[in-house]
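One structure, as structure tokens, below. Some questions next.
Only a single protein chain was left out; the remaining protein chains are all shown in position.
We call the chains A and B, going by the order they appear; numbering starts again at 1 in every chain.
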Amino acid sequence: MKKNSLTIILSCVAVFCFCFLSNSFAAKKKIVIGHPACLSGKYAKAGEQAVGGIKACIDWVNTNYGGVTLDGKKVPLEYKYYDCESKKESVTSLLGRLITVDKVNVVFAPYSSGLTLRGAPVSESNRMLYMDHGGANNKIFTQGFRYVVQTIGPATAYHEGTLNMIHMTDPEAKRVALAYEDSEFAKMVMEGAETHAKKLGFEIVFKRTYPKGVTDLTPLLSALKASKPDFILGGGHFEDGQLFNRQMADLDINSNALSLIAAATLPAFYEALTSMAEGVMGPSHWEYGVKYSKSEAKKVGMEWIGPGQDEFVALFKKAVGKDTIPDYHAAEAGAQVLAYVLAVEKANSFDTDTVRKALGDLTFMSFYGGWDIDDSGLQVGHSMVDVQWQDGKRIIVWPREARTGKLVYPIPTFAEKAKGKIATP
Amino acid sequence: MFFEQITGNLIQGLVLGSVYGMATMGLSLIFGVLKIVNVGHGAFIMVGAFITLWLFNTLGLSPILAIPAAFAVGMLLGLLFYYTTMRRLIKAPELASLLATFSIGILLEEVIKLIFGSEFRGYNWAVGKLNLGVTVLPMSKLYACIGSAIIALLLYIWFNKTRAGTAMRSVVEDSEGARVCGVNVDGTYAMSFAIGIGLTVVSGVLLTMFIPVGINPYMGGGYTLKAFVIAVLGGLASPYGAFFGGLVFGLIENGSYMLFALIPGVEPFALTRFLSFVILLIILLIRPTGLLSTK
Partner (left out) sequence: MKTISKYYPLLPVLAVYFIMFLVGKNVSGMWQLVAMLLFYCALGQAFNIFLGMTGYVDFGYVAFMGVGTYGMAVTITQLAHVEGLGFLVITIGFLMALLFSTLLSLAVGAVALRLKGAYFAIATIGVNEGLRFFIEGARIWNGSEGLIFMAELNQILGRKTASALATFWADIMVLFIAMSAAYVTLLFMRSKIGYALTALREDEEAAKVMGINVTKYKIIAFITSACFAGLLGAASWALKTPYVFPPEVFEIHYTIEAIIIVLLGGAGTLLGPVIGGLIYGLSKYYLSIYMPGFQLLIFAPIIIVIIVIFPEGIIGMLKNRFKDTSLARFII
């Protein structure tokens, strides 16, 4: 009996020591990215994309790039993620585990500004680099966090490109209508759009919001129709964007241009609306077809890293096991992996402060486009593209240097579209 | 201009309200007979929406044909959940039945998500539009409105003219008394729950005829909350009261927007929602039996 228990204790100690040793041994052998991902709950859609994008880029770094160069040796990346259910309570508890138990070297924030903010104090107090690919709220970067770094562009910039484009295409257009979802993110986009529109000399003839989870927009859209805008900017999330477009068609509200954030850039948008979506635009952080490449980077004198666009798409498909083109949620999360890899190589260390400093000095280009942050960690180097649905395909129409086709302006009316007219230049 | 717009809104509100009313009848029926609030109501609406979408996209069937299919599926789901769960909870405290119906809702959502994914979908049933001058009304909305009215009428007739309907009414009035008079109370419970769920799933079809986009596993939550307000307007326990409650609700939601828009510095759309909940509270306090009751 006594002997038995002694053996048990000894073997426990042995196992423990082994775990401890192998753990500290392993820490030098790989770099671990931790991620409390949103795989279920309200952000499941964007969360799945992000996980796919991260997996794709890690795959590229480990196989094509050979790993991260550290002290002349190649170190592979590892990805550790849990499902936070899109809930704040789970974000912090999983972060605690990632940082102390899994001993990750960097944490990727969960999707949305709220969840990003919930995790920030915990990563901050653990002196852990916290990279934000899904929280667009500008105010995250005025809170004094030291280790929060953004890859997604700030919310206020979403509709700036669209306004520039219309301003240059049609100097006659003056009347703009703004109709956004009443949420922290969409309100910030609206604020940015309003300021920029005024700067360009547009007149804001309509400015209203609709609550989250709305199922009927008729009263708002009738009022919008009465204000006779030249073009309409709006949206908020996925479902309300489809509703917005559909009910505009139902009420026969036509304008020269319609741009909706979030919803309009997804393939499901056109599948749901078919011809009604012709000519509808949306700003996007990244879209399949953008012309960022190694040679393009060379032209503008920027460093290049990462897979080419088609390579990324192929790796993404492999990672999620589905034959779908990734959307921008995947691309921005993937680009974040590349930013981290470059910064670690430049710093030649994975110490948080050193890497954070290297990230501050870093400017590079990848399939996702430019990447550069200001002192607070806010993304300033990435410009958004504008996508327009033309004949069932997503065509990048802005900015000029990245475009894959010409802008259709004004777009066909809903009556014309119902008869089969498509938006082609 | 103002009046033109408000008339247009009210017409739209009436059409929408009829569908909302229809979407609440199942909730009221179940509460009336079983005294159970179905918190998973919206999930059953979502099931109806997916049935329509699936039939339309894979078999090319018109949404009108989806109505009987949805009713059958709803009845089956209703019987399944009644005999596995709800039957044991009829005499249990509210807490248990509220949580059970809520969990059933989550279960449906997650199963549908597993089958169809979390994408936002839609379908395009092009049947033309009706221009009324003050506003434009797509024919699909009109069909949804007429369909709702017909179903409400059928339910009314069934309730008042058939034996099973009378039995159901007697259980609503006094379940013990009905039992004494030889009514099969347990059978009536099962029947009511099944019909209630059937109606709710059908309303999912009609709602997608009204709004054929944004169909996804989690779309039901907003409808559950709306259904509560409407059910209370109609008296909570009365299915056709709920139908008229829906009409009133549609008018309030669409009409009040214009009035709130006159106040500067507010978000009128959110205030229309606020108003509907204020009305809910007022009615619960003053006349918990509903607006239309004579009591």
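Everything that follows uses one rule, which is that a residue touches a chain if its C-beta (ideal position, glycine included) is under 8 Å from a C-beta of that chain, and two chains touch if they have at least 3 such contacts.
Only a predicted model underlies this, so the values are computations on that prediction, with no experimental measurement involved.
Partners of the chain left out, restricted to shown chains and counted across the full complex, are A, B. Of the candidate positions B:Glu94, B:Glu173 or B:Asp186, contact with the unshown chain belongs to B:Glu94.
Of the candidate positions B:Gly13, B:Gly196 or B:Pro268, contact with the hidden chain is made by B:Pro268.
The hidden chain makes contact, of the residues A:Thr209, A:Asn245 or A:Gln336, with A:Thr209. Touching the chain that is not shown, out of B:Leu114, B:Leu132, B:Ile146 or B:Leu259: B:Leu114 (per the contact rule at the top). Touching the omitted chain from chain A are residues 37, 39-40, 44, 81-85, 88-90, 92-97, 99-101, 113-114, 117-118, 120-122, 124-125, 137, 139-140, 142-145, 182-184, 187-188, 209, 211-212.
Listed here are the chain B residues that touch the chain not shown: 31, 35-37, 84-85, 88-89, 92-96, 98-100, 102-104, 106-107, 109-111, 114, 225, 228-229, 231-232, 236, 260, 265-271, 273-274, 277-278, 280-281, 284-285, 288.
Criterion: only the chains that are shown with their structure count from here on.
Remark: chain A residues 42, 44-45, 48, 182, 208-211, 213-216, 218-220, 222-223, 226, 238-240, 242-243, 245-247, 250-252, 263, 266, 268-269, 271-276, 418 touch chain B in the complex.
Across the complex, chain B meets chain A through its residues 1, 5, 8-9, 12-13, 16, 113, 118-124, 126, 129, 131, 135-138, 141, 211-216, 218-219, 221-223, 226, 253-254, 257-258, 261, 267-270, 272-273.
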